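Excluded from the complex is one protein chain; the other protein chains are retained at their positions.
Presenting chain A:
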């Protein structure tokens, strides 16, 4: 039995790297600094260690060759999931390049809300250490932040000491839209967050008024979606008065039509405050199940985020057309490769097409795929790199145990070579 400390997590997206983990053979126990997201994800037990073809246990070589056989004569395979580490994405993109496949990250439809806004007008964002040391006003829009990342407040807001905030416990936290699910946003000295709840679908209206107030446009109504305009004025004033205000949103939680326009409104509020002579930054949440990793690696390999099609021999990007689920639904694909190294409950979409599942050991299926290759998890079974939600920081994942499970990269590379 050994204990490994300072273990970084690829699961929570906020780059916690202080976990203490006890290893007993292949059994893992989180001894310290776990959370509702990281602990079960680390402690998931290994079940399958052998690949299967048509439900029968086979060697890795046989499974890889069968996968290559299934792909060999395809015209438009899709590789979806794309939940893995940097090396896994590298191998995935090489395979896609060779087979003319679509590459589509599992979280793209939610990340798209950010990407469309960013590609239309840009943004001004910040990162976790800046929040930890500088943020004095945090506005959280439409998101249960502690549900998203249970340790966010403990690590990045209620840190005992900050370089530029004299009393971290007096930081102002404001929720607009969704109310928090717990009390993590209450500071250690009892200072509570201010909450202005509204329905998700009303956020576009509420934010439009807030944006207008920031621009000092006259507002003629008294309230919007049940929130008093005077309250929104207070939020605007606090953001404008802050030394380092931050507006945080989770694109996944903005589950209404054209949420990208709401993201754009948030980004424009941030820009306006900076143009008015004060500092303010945006902070989009994400980074789960390798989504930031997929977008980064696809970004430098193709020039585009992780929804591209290699069918023409070069990458083409279309944030709508190459939605793998839509392609499956419309009969536009002829094979599916599902790659999911983090989450056994994230299973391939239902399809009659030839399906190759490259999944974390422990994944079970309603319909047995044509090929299933159980793989190790980056940061548990093999070393790797994963991106945090704030985009610039890649964390070095450690190998914690010897499970013998291959990495995503090894399996996809082998399939590419077998073609």
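Structure notes:
The working rule: a contact is a pair of C-beta atoms (placed from the backbone, for glycine too) under 8 Å apart; a residue touches a chain by one contact, two chains touch by 3 or more; residues count from 1.
Everything below uses one rule, namely that contacts and distances are computed from a predicted model.
This complex has a chain not shown, and the name its UniProt record holds, of "Glycolate oxidase subunit GlcE", "Iron ABC transporter permease", "ATP synthase subunit b" or "Formylmethanofuran dehydrogenase subunit A", is "Formylmethanofuran dehydrogenase subunit A".
Annotation: of A:12, A:35, A:82 or A:118, A:118 touches the absent chain (contact as defined above). Residue A:163 is the one among A:1, A:163 or A:221 that touches the chain not shown. Across A:153, A:175 or A:310, the single residue that touches the chain missing here is A:310. Residue A:133 is the one among A:50, A:109, A:133 or A:346 that touches the chain missing from this view. Looking at chain A, the residues touching the absent chain are 6, 8, 15, 17-18, 86-87, 90, 94, 97-98, 115, 118-130, 132-134, 155-156, 159-164, 243-244, 274, 277-279, 281, 295-297, 299-305, 310, 312-317, 383, 385, 391-396.
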